[in-house]
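Here's a structure for you.
As you look at this complex, bear in mind that one protein chain is not there, while each of the others sits in place.
And now, chain A:
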Amino acid sequence: MSIIVSSISQGILWAVLGVALYLTFRILNFADMTVEGSFPLGASTAVSLIAHGVNPFLATLAALFVGAVAGFITGILYTKGKIPILLAGILVMTACLSINLRIMGSANISLLDQKTIFSVPFLSDLPKYFDGVVLGLIVISLILGFLIWFLQTELGQAFIATGDNPVMAAAFGIKTDRMTIMGLMVSNALIAFGGAVIAQNNGFADINMGIGIIVIALASIIIGEVVFGNLSLNQRLIAVVIGSIIYRLVLLAVLQLGFSTNDLNLISSIILAIAMMLPQVRKYLKLDKVLHLGGKTND
């Protein structure tokens, strides 16, 4: 039972990454590799600050800020420097490896005996793993609330239009470069924030903790879409959270089959590849009529 609760708590905490990546991957329509750098950047910033005695809540907020900076740099390289987005992201991701070592001073820092955001009384009184579930739900609710509000503002609509059709957006006076940079900043700020929370949940920050996280974030997006089919934008964001939990449960099931944790990245990639190919397989086998996997459709 407790390993299932643990998986659910991991799913909710990691959902932050899926929701953040949604902004770039689905709304701006590109894969932002920066996240593999901004995730450990947020973790190392928060953990280092906490190790130096800074209030854990302040340290976690600091992660938001450094993540936004990483996104800003990728955005400038892409929009003003005209470097292809994939490469711009890889450049910042690689640079973050050195930055993170500078911040931490070593390859990893433990939070043993340090106060974290999980140390507040009402969380530490909860049974094991439930603290992650509760805090994760609070965090993801705040983020979803913010994004749902933001995407319905005039600015949020301009941001969506930029990803949807940059030519049209520009013809209506939307500064598309600015929208792209803003999206990268918000996305990476949230990713770094997620890194800070997850590092505190794990009790340490490690220089290599960013490897493969884009695959995990993508998996939650794709699984959410495959399971729920056609949804409104707000519903899609919630579907990502559920996708993230499903992903963790699938992972748990696979581990129960006897795979070791060393196989995790391989398994993650396989799960994502299968999820991404599913629409093609479905089309090919005409499974839709048989399976109704799509759930209810809105439009």
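Simple rule for what comes next: a residue touches a chain if its C-beta (ideal position, glycine included) is under 8 Å from a C-beta of that chain, and two chains touch if they have at least 3 such contacts; residues count from 1.
Throughout what follows, contacts and distances are computed from a predicted model.
Asks: Not counting the visible chains, the remaining one has a UniProt entry; which protein name from "SDR family NAD(P)-dependent oxidoreductase", "ATP-binding cassette domain-containing protein", "Alpha/beta hydrolase-fold protein" or "Fe-S cluster assembly ATPase SufC" does it give?
Replies: Matching the unshown chain against "SDR family NAD(P)-dependent oxidoreductase", "ATP-binding cassette domain-containing protein", "Alpha/beta hydrolase-fold protein" or "Fe-S cluster assembly ATPase SufC" yields "ATP-binding cassette domain-containing protein".
Asks: Looking at the full complex, which residue from A:94, A:110, A:152 or A:208 touches the chain that isn't shown here?
Replies: Within the whole complex, the residue contacting the unshown chain is A:152.
Asks: Can you name the residues of chain A that touch the chain not displayed here?
Replies: Residues 150, 152-158, 160-161, 164-165, 167-175, 299 of chain A touch the chain absent from view.
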